[in-house]
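On to chain A.
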Amino acid sequence: MSQIVIASGLGSGRVVFLAKGSKTGAVAWGGLIEVSEVAADDARAAELLAIAEADAATQNEVVEPYLIDVEDKGGQLRPTKYREVIRCLGPTVREDLGKQAEGTSA
Partner candidate 1 sequence: MALLERREDGAAEIEDRFTRLGDEDALPGSGGVLVSFSRFSAEREALLARDGDLGVWLDSNESPTELADDLDRLAVVACNFPAFNDGRAFSYARLLRERLGFKGEVRAIGEVMLEQIAFMVRSGFSTFELKDLKELDEFKRVCDEVRVVYQPTGDGRQTALQRRLGS
Partner candidate 2 sequence: MYRYDEHDHALVQDRVTQFRRQVERRMAGEISEEQFRPLRLMNGLYLQLHAYMLRVAIPYGTLDSRQMRKLAYISRRYDKGYGHFTTRQNIQYNWPKLEETPDILAELAEVEMHAIQTSGNCIRNVTSDQYAGAAKGEIEDPRIWCEIARQWSTLHPEFSFLPRKFKIAITGCDNDRAAVKVHDIGMIMKRDASGEVGFEVIVGGGLGRTPFVGKTIREFLPKEHFLSYLEAILRVYNQLGRRDNKYKARIKVTLHETGKEEFTRLVEEEWMQIKDSTLKLPKEEVDRIAKHFEPPAFKAVPEVAPTVDARAASDAGFASWLRHNIFEHKTQGYSIANISVKPMGEAPGDATAEQMDAMADLADEFSFSELRVTHSQNVVLPHVEREALPALYDKLVEAGLATANLGLLSDIICCPGLDYCALANARSIPIAMKIAERFTPAKQEEIGDLQIKISGCINACGHHHVGHIGILGVDRKGEEHYQVQLGGSATEEAALGKILGRGFSADEVVEVVDKIIATYLDIREDGEEFIETFRRVGQTPFKERVYGTA
């Protein structure tokens, strides 16, 4: 199962994704799921999480990074758990709020 790292911006509290090409010392976080670095296996996923956690602990940019399962849905990355889909989109009862209103993110 493919995985990505998701976290919350420290200042904004908004959902952010560990971006492609991130490595220790050169970590980037993006606001849309499309930018995510995708891990194809558990070993790589663990690596990405470690990079993210180190970044969270030292850079004061994000908090609470964790891994989520994702799948390819018609060329789009999408979380497999509905909780994470809601995190990536916004409240289902307010389609005018959240990332779904700012430009899709799942």
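In picking the candidates, the idea was that all candidates are chains of the complex that A comes from, given by their letters.
Observations
Everything that follows uses one rule, which is that contacts are C-beta pairs under 8 Å (C-beta built on N, C-alpha and C of every residue); 3 or more make two chains touch, one makes a residue touch a chain; residues count from 1.
Quick caveat: nothing in here was measured; it's all calculated off a predicted structure.
Touching chain A in this complex, out of the candidates 1 or 2, is candidate 2.
Of all residues in chain A, only 8, 10-15, 56-60, 63-64, 81-83, 86-87, 90-94, 97-99 touch candidate 2 in the complex they form.
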